[in-house]
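Every protein chain except one is present and positioned as in the full complex.
By written order: A and B. Residues from 1 in each chain.
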Amino acid sequence: MTALTKAAPPLARRPRHPYRAALATGRGRTGLALVGLVVLAGLLAPLLSGHGPTDQSALTLAGPGTPGHPLGTDDLGRDLLSRLLHGIRADLGIIAVAVPLGALLGCLSALAAAAHPIADTVVQRAFDLILAFPGLILALAITAILGPGRLPVIAVITLAEIPVFGRLLRTGILVQRGREYVTAARVGGISGGRILTRHILPNAADPLVVQIAVSLTVAVFIEGAMSFLGVGVRPPEPTLGAVLSQAMPYLAQAPHFAVGPLVTVTALVLGLSLVAEALNREIRR
Amino acid sequence: MTELYPTTPTALSRRTTLRAAGGGTLLLGLGLAGCRSAVSEAEAPGAEATAKPRRGGTFTVAVNSDFTPSLLFAQSGQSLQQRLVYNTLVRYDDRLEPQPELATSWEYAKDGRSITLKLRTGVTYHDGRPFTADDVIFAVKNLQNPLRAAQLRSTAAAITGFEKRGDHELVLKLAHPVNNLFDLFEFMIITDRNSVEDAVAGRKLNGTGPFKLTKWSPGTGLSFTRNEKYWQPDRPYLDAVEFRVIAQADALLSSLRTGQTQLSYGVPGRNLATLAADPELVISEYSTGGGAHYLGVNTTVAPLNDKTVRQALAWGIDRERILKQVLGGYGLASATPWPKSSPAFSEAARTHYTHDPGKARELLKSAGHTGLDLPLLHINLPGDTAVAEAVQYDLKQIGVRVTLEPTDPATAQKNLISQSMPGLWTMSHGFAQVQPSTLAVSAYPFNEAKNTSRFRSAAYTKVVREAWTTPGTGARANALRQQITDTLLDEAFIIDLVIRGSVQVAAKKLRGVTLNKFSYLNLDDAHLAG
Partner (left out) sequence: MRGYLLRRLPSALLVLLVASFAVFAVLRLVPGDPAAVLAGPDASAETEAAIRARLGLDEPLPAQYLRWLGDLLTGDLGPSYAIGGQTADLIGDGLGATVELTLGALLFVVVLGGAFGILGATSRNRWVSTAVRVLTTGALSVPPFVTGVLLVLLFSVLLGVLPPGGRVPLLTAPDLGVQYLLLPALCLALPSAAVLGRYLKDGIERALGEDYVRTATAAGIAPRRLLWRHALPNALPPVVTLLGMQTGNLLGGAVLVEAIFAWPGLGQLAEQALVRRDYPVVQDLLLLLVTVFVLVQLLTDLVHAWLDPRIRWE
């Protein structure tokens, strides 16, 4: 009996430790550093930039190193450093809402699916339907319906994430349900709900944590893609995707216009992916 | 596991690499070792040193949007092919004097209520059928059909009677005199009346023009070959013309720079700087302009129903900056819709509103406002967004906070037609390059009876009607144009900002290329110099 109680706590706390171990690996550290750098730049945007992100001037497409504009200016004479930093901020704001929301809704639908076979079928087919539509066409349609702004961007990201998390958790629940310890618990007379919350969910949660990191990169991607298609956030608010798409007509004339967002997006998604990989490795171990 | 696999992997992986590299070279070799490169000068099509235009040769036009057959009879984004396949009745010269094309001469009746046209004989359609007066009657009636969505429909609709005198003389009877009939004759393409449904479906274009359309690949391009039986002797010089659709500005630029294409009207002004230094290309600007960006005002939304507020907005915008930053300096900052080719153009009116934030704030104050919040709808394409952003920033400086509403073109169009625009919007309009009366009767934003601004004024209606029905030359005509201009400036329901440049980028060896006033490409005299 004593042996059992001693064994139980580490079992319950088990997920925490590997995460920390994962983030302490070379990969995890590099990833965290990259993400941290970008996030910090976004958080400190108002302090780091001397100009407002939408302040225009007569200085068209000034090159990097121009006094007062370390990264230069864009076509309307706006400070590129400020637009980049505030763009990061806007992106972070969007993905920090959209991804958790998508994860939550996805998990809820997976739980609903776990409750009843009919619900399961409905949820599964709904996921199929969402996945079957090319995401960016969906983005165009949703923005046309909802009108411009952050809302459609958040809606599209959320919609894209729901089936991902839903399928993942559903699989996790199915796998865990078949495990011996669950059968044992059920035979032991523990209620279904308690089994789910105390045993199945904690064990099915690991892939979800990894997926969040992956989904954050997907969210950055969707925001950028929507800006490219002209259905991103309301101008003149900068986002990483918006600044990059504004730079597109000037690639030959003023390549520096594109460099800031290119480097930042690469650093951000690379960092997130490294974190995801590190977590994934530790969990699979 | 790795211990069991000690030596060979290195060798193996090297082999794999080699094999992969081999595949890569093969793939690259197809392009790089081949005879042509997609980014270096394409073979000059039949270049040869001759003083006189010589027959032969073919070249490619880069267009940024495709031919839209359903808009064949309307002014659409891409009208270049109209004058290749078809002809018009007349051709305007630079002073808006009509010159003969399919109509060889014309005579107005004294009361201005009818016009007699003599038509060219010996003209045949591509399928061999001779061109007659019936084709002109059909062309007019066709434009009267609302399904064709022709902008000059109101002018076509003024033609109420047709009297044929043989196959090559025709009297058109007018419900009332109009002074923009030749705008219609410059605009109206003469199509084959038997195959018009095929034409608007894009299946077959049958015209009398210098080139025959041999192939249309939607989204990719059009191919034209020489019409061997063209009515102008020894024309055209060229054997064939290709249109290639290149929707992306960068790719379009690259195709011109590398000689893949030899002519384009689709280079955005802001990108022309990269081509200006190219010795192989010639950049020229047409005085007609390429349409004008304007700020529309919904006069039913308070406080925009107050003329003073609208005038304040007109003073508040830095037009020169928009011209420089958005259009790369190609075009004309202007408070009026008229490009330099228009008889209504005047320098005084063009600079009636300049950038004067102080005056704008004063006017707002005199109207009882210190700050305003207004929505502004704009099309969500890069150039249009930049104009809207610039307007937003300028208006912020005079205390008008503007919220941008990026909208896709189709929805914007719908709002425009159904008069459901928010307080402000930016879009562009055409039709200012010909007879000034055409703008007020054909361009919807300026329409006296019904416009998107919901602006009504008996005085405006009267002057527009009168300007339309008074002969287009003389002191009276000039006075009426001045009155229209003054009304537009004073009422400021459409605040003109900048007239886009109509810029032609052509290979140096390409000669004799012209556009008509509605941007139809005329290649009758085009040839390749040595």
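Assume a contact is a pair of C-beta atoms (placed from the backbone, for glycine too) under 8 Å apart; a residue touches a chain by one contact, two chains touch by 3 or more.
The shown structure was predicted, so the numbers you read here are calculated from the model rather than taken from an experiment.
Asker: Going by the stated contact criterion, tell me the shown chains that border the hidden chain.
Answerer: Taken over the complete structure, the missing chain's partners among displayed chains are A, B.
Asker: Out of B:251, B:276, B:459 or B:479, which residue would touch the omitted chain in the full complex?
Answerer: Answer from the full complex: B:251 touches the omitted chain.
Asker: Can you tell me which of B:58, B:76 or B:514 touches the chain that was removed from the display?
Answerer: In the complete complex, the chain left out is touched by residue B:76.
Asker: Could you tell me which of A:72, A:148 or A:224 touches the chain that is not displayed?
Answerer: Missing-chain contact among the listed residues: A:224.
Asker: Out of A:50, A:68 or A:255, which touches the unshown chain?
Answerer: Looking across A:50, A:68 or A:255, the contact with the absent chain belongs to A:255.
Asker: Using the touch definition from the top, which of B:401, B:414, B:462 or B:508 touches the missing chain?
Answerer: Once the missing chain is taken into account, the touching residue is B:414.
Asker: By the contact criterion defined above, which parts of subunit A meet the unshown chain? Give residue numbers in ascending order.
Answerer: Within subunit A, the residues that touch the unshown chain are 125, 128-129, 131-137, 140-141, 144-145, 217, 220-221, 224-225, 228-229, 241, 244-245, 247-248, 251-252, 255, 258, 262, 265-266, 269-270, 272-274, 277.
Asker: List every residue of subunit B that touches the chain not included in the displayed model.
Answerer: 1-2, 4-5, 7-13, 16-17, 20, 23-24, 27-28, 30-32, 34-39, 66-71, 74-76, 145-147, 149, 151, 153, 201-203, 216-220, 244-248, 250-252, 254-255, 258, 260, 408-414, 416-418, 427, 429, 431, 442-445, 450
We take it that only the chains that are shown with their structure count from here on.
Asker: In whole angstrom, how far does the Cα centroid of subunit A sit from the Cα centroid of subunit B?
Answerer: Whole-Å distance between the two chain centres: 44.
Asker: Give the list of subunit B residues in touch with subunit A in this complex.
Answerer: 249-250, 253, 268, 270-271, 273-274, 321, 324-326, 380-382, 385-386, 388-390, 392-393, 403-408, 411
Asker: Within the complex, which stretch of subunit A touches subunit B?
Answerer: 54-56, 58, 60, 75-77, 140, 144, 147-148, 230-231, 234-236, 245-246, 248-253
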